[in-house]
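Just passing along the structure, written as structure tokens.
With one protein chain removed, the remaining protein chains of the complex are shown where they sit.
Per-chain numbering from 1; labels A, B and C assigned in written order.
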Amino acid sequence: MATQKVNTNKDIHPMENLLRMDRMPHIWCPTCGIGLAVTAFTAALEKANIDPNMVSIVSGIGCTGRVAGYVKVDSFHTTHGRPIAFATGIKVANPKMKVVVFSGDGDLIAIGGNHFIHAARRNIDMLVVCVNNFIYAMTGGQVAPTTPLAAYATTSPYGCVEPPFNIPYLADSSGAVYVARYTALHIRRLTNALTEALNKKGFSVVEVISPCGMYYSRINRLGDGLEMMKFYHDNVEIKHGEDTKNLEIGFQSKIICGKFVDRERPSYMERYNQWLSEVRASAKNPEGKKGA
Amino acid sequence: MKADKSGVLTGSHILSGNEACAEGALAAGCRFLGLYPIVPSLEVSKRFLQRAPEVGATFIQMEDEVSALAAVLGASWTGKKSMTVTSGPGFSLMMEHLGLGVMLETPCVIVEIQMVGPGLGLPTRPAQGDIMQSRWGSHGDYEIIAFAPSSAQEMFDFTIKAFNLSERYRVPVALMSDAYVAQLKEKVAIPSADQINIEPRRYYGGPRDSYLPFKRDEDFVPPMVDIGQGYRFHVTGLTHDDRGYPIMFEECQEYNVHPLVRKIRDFTDKIIDIEEKNTNDAEVVIISYGVSSRASLKVVEQARSKGHKVGSLKLNTVWPFPEKRVAELASQVKAFVVPEMNFGQVVQEVERSAYGKANIFFLTHGDNGVEYAGDILAAVEEASQMKETKCGITEWKKRSA
Amino acid sequence: MKADQKSVLTGVYYIDGDVAAGYGALAAGCKFVAGYPITPSTEAFEAVCHRGPKVGTVFIQMEDELGSISAILGAVWSGVKTMTITSGPGYSLMQEAIGFGAMLETPFVLLNIQRGGPSTGVPTKTGQADMMQSRWGSHGDYEVIAIAPDSPQEMFDYTIKAFNLAEKYRCPVMIMSDECVGHMTEKVVIPDADKIYVEPRRFYTGPAADYRPYKPDPDLVPKMAKAGEGLNLYITGIVHDENGYPVSDEKYKSIYVKRLVDKIRLNKNEIIELKEEGTDGADVIVVSYGISSRVAVKGVEMARQKGVKVGTLRLVTVWPFPDDRINELAKKTKAFVVPEINYGQVVYDVARCAHGHASVVLVPHGGAGVHNPDDVADAIEFAVKQEKPLEGVHEFKTRLEKSVFEGGFKLKE
Partner (left out) sequence: MNSIIEAIHKGIEKSGVDRKKISIPSDIPFEPETVKSLGVDYFQVPRGRAIAFGSGLKLGNPDLKVIPVVGDLMTLGGNHFVHGTRRNMELLVLCINNFVYHKIAGKSVSVVTEAFSPYSTFEEPFNFPHLGNSCGAVYTARWTALHTSELAESIAEALHKRGMSMIEILAPGPSYYRYITHLDSELMQFYFDNSILKNNEDPRNVAITADKKIVVGKFTDKERPTFIDSYNTQHKKILGDEFTPHGPVFDKAGGGNG
């Protein structure tokens, strides 16, 4: 297995072996947090000592959906909301792959909500990085299922009327084995969390709170990305092991970050293989044909 | 390439169409099934799942049909031949990912057991109402290959062909069966593995550094690689260039999407699979596919014995449509008779291809779901006595009803 | 029936096609809109979100397109007029429910702003490649009405017409616009409310005990009811009889499902709207719809300057297809030229109806842009030169195709 070393040559970008440099510059707006999440992820990939050839990234549609196009591993940019389903196919057909789903809140939690909860329930072995910027940014600032109550968006011109999802709670209650949340400001903690999650067996979710200077904070007059970062700095509380039900995010309320869930559950492939061996055993022994 | 022995259940079996389809898939080397259960396609997955442990195939039952096809596409990129199986409403849900499959040029097979529609229709009754959908159901421009089997044996044979064409042209291939063929138990002869030809995946063989996921060969089909081989490629559903990177100009759209159409359209002669019977001297030709063709073939015999010059054109592949052959026949025959179990779909293609040179009789299905041979015969008799050419579609009014 | 004063924003505006469609829907009395953001259709939904709460139209952004269309089907049965708004991929997701809506004979309007496809394609640029999908996209046999507007003014006018047709025939009506028209900003005149005709829903008013949800009137369309009126509705997507009760016998398909196609096919002369110009005595007729018809104008002018007698036929309603009219014209003209932003869809229907009397020339375009009028002019000239009708659909090689596939083309990055 090839170990990736951080490149010390100053002429070369330190992440060059993991990023598609031929696609730079990327499409993200200035002060967007997605790039930070990608940096943290590539750093984590190196730290976790995983062969990048055996990693596959699947993204959906949206700003974060473009991540697959910039990380230099086998990467898929699929349809809106379906990266988890696509990744499930990859993982089940080739369990040797390390599958990462990197997408946004609208993609994973709105249209892809069903795949999210079902993959968590099945405990498919994959890492889901959900970048949450509280809005649909790619299409121009529509309300998302993570938009805080009363926040403005183009399809909630008089304030959002729906309470947002608490993503860690949703992941926890549907069965995820690893759940953490950090903002794009907490790049070191985020890197550590991603490293840990990459080595975790089962359905892991890392939520990354990201500033969206172009839409969310502009429509809501919260300043640019830098000011959002300052806001995170002043209003984030790190509370490891906090009960996931207390992690709701209101409009400009305190944000609780940390690692909330880290538990063991048999993964889908483990259960599958156990079933398979039982079936095979019973096939050899016709009397026990009932199997399972 | 020869088939892998482990998947081939050589011998003579009594199988339902659905079971034969599963056997065909395993024989063709299919090793991944993504499914969501829906009547009347259940037996395909049931059979596949029963045989999966011994053959070494994998399956997953997903939460819906949307994700079932998504998983199949993902699995196909790992190098496993993959398929999904569904029926009417499920097929409608798969339309978005059919488009993704086309755009990512992912080989896979979609088995569709047609039932009466629209909406929830009649889940247990056969129909052929989704034929146009298989061609036009997803948004945007694409071409697709669709088979229409008429017996359990054909379910087996065409499934293998479907996989082969899918790999050859890197396109999702639909197997448009129906509830009747799917549940019909018949004798199926499964040859030995070395008698089954398998189209291997067209893998890239050049130097690693110069691999481009969508660099097309002469025939517009790009060679493929599996994931996990260190190519570290990128593919996207957006309009893309050879590298698989999104570029959204008019020129790139032409560069990307036109070949998706041309890789099928320019090779229709190689893809199209039709069976003709007694068409050489025919004055009337019955054009049919799927279960309808069983009645048609019977009618040809009956009509011949009565002295009518009748032939049959059976569409094994409905898409691409054999317009050239139909046009040729149009200048020879007086009329086409098209029996279909819907309210007029493929008959419109016949009308288009006939260029006004022949009359066209359309027969919608009989009351019990499949055509009465008697109706077709009556239509054939009337057609062969026609003096003038009226052109266009004449809807045949049933006498037996 | 006249439109509601409050919902009509009478005046002269400079707005884009999407917004015009949103205002059209409100003017037509649409009281519920469910949507999901997708480029390039979001502006229409946003327009509804802005104006809706002021005129009593409730909106909801659902979790996905499957949810949006299911919600509007539900809302129709609660008694209101509804619409959903989407684009390519969302449209594909809606296919199952469109068939379901057709089966329930639920009147609803679906605004599809087409973009380049397939799959994600080019979200921000135009296409006309969902035309066949609008007709054939769901499983089973059904018929729909599809309208292709070509300007923001038409987006307003034909959205109202779409609602009227939906109510009249109790079927899904698709507004198959495209990104160009959706994002084109032009003058839009919104008339007084009393100048706007709004088709009321055909509600059943007789005694509750006699109500049969699927008992058709003479024009094959049944009367509608709403939930909560004590009619004890039984509505199912399974093949049903007049009572709405599921039947399992195949023979009912030809009785009850056939009506779904017949109610459109037999009424098609009333539904079809065409705009013809100079088709009498024309040697070539340009058949087009949506944005292509506007681009074609220039090509037609160029050909006319060269002395070719060109007529134009614009399909305002693309489905049901004007079989008879095309057939009539085919006998009188030498050729049809069909510019459309796809690699051949509606042109096949033109070819089908031409019955070999006239050549049919397709001027294709893959999307993400519109035709070069020179191509249209050249195709017209090419078509008029043919001595006898060409067989099949002739695919005209456009400048774009030549430039991309012939000789050392390099993609700009």
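In the analysis below, a contact is a pair of C-beta atoms (placed from the backbone, for glycine too) under 8 Å apart; a residue touches a chain by one contact, two chains touch by 3 or more.
All values reported here derive from a predicted model rather than from experimental measurement.
The hidden chain, counted over the whole complex, makes contact with A, B, C. Screening A:76, A:102 or A:169 against the full complex identifies A:169 as the residue touching the chain left out.
Here one chain is not drawn; of A:65, A:83 or A:113, the residue touching it is A:113. Note that of C:193, C:231, C:255 or C:274, the residue touching the chain absent from this view is C:231. Only one residue from C:13, C:32, C:45 or C:252 touches the chain missing from this view: C:32.
Although one chain is not drawn, the whole complex shows that of C:80, C:193, C:255 or C:274 it is C:80 that touches it.
Interface with the hidden chain, as seen from chain B, comprises residues 35-39, 42, 45-46, 49-50, 59-61, 63-64, 89, 119-120, 123-124. For chain C, the list of residues touching the undisplayed chain reads 31-32, 34, 53-56, 58, 60, 62-64, 66-68, 70-80, 82, 96-97, 100, 226-238, 243, 245-246. Against the chain not displayed here, chain A makes contact via residues 110-114, 117-118, 121-123, 145, 149-150, 158-166, 169-170, 172-175, 244-245, 265, 268, 271-272, 274-275, 279, 290-292.
In this section, only the chains that are shown with their structure count from here on.
Taken chain by chain, the contacts link every pair, so each chain touches all the others.
Among the remaining chains, the Cα-based centre furthest from that of chain B is the centre of A. Here the spacing of chain A and chain B, counted between their Cα centres, is 38 Å. Chain centres here are Cα averages; for chain A and chain C they lie 39 Å apart. Here the spacing of chain B and chain C, counted between their Cα centres, is 28 Å. Residue numbers of chain A whose C-beta contacts span two or more other chains: 77, 79. Counting only residues that touch two or more partner chains, chain C has 89, 119-120.
Looking at the complex, you find that chain A touches chain B at residues 20, 22-23, 52-54, 56, 58, 68-69, 72-79, 82, 84-90, 92-94, 96-97, 114-115, 118, 276, 279-280, 283. Listing the residues of chain C that touch chain B in their complex gives 66, 88-89, 91-93, 95-96, 99-104, 114, 116-125, 127, 129-130, 132-133, 135-142, 236-239, 248, 250-251, 253-254, 257-258, 260-261, 327, 342-345, 348-349, 351-352, 354-357, 366-369, 389, 391-392, 400-401, 403-405, 409, 411-413.
Put simply, chain B touches chain C in their complex at residues 66, 88-89, 91-93, 95-96, 98-100, 102-104, 114, 116-125, 127, 129-130, 132-133, 135-142, 236-239, 241, 245, 247-258, 260-261, 323, 327, 342-343, 345, 348-349, 351-357, 364-365, 367-369, 391-392.
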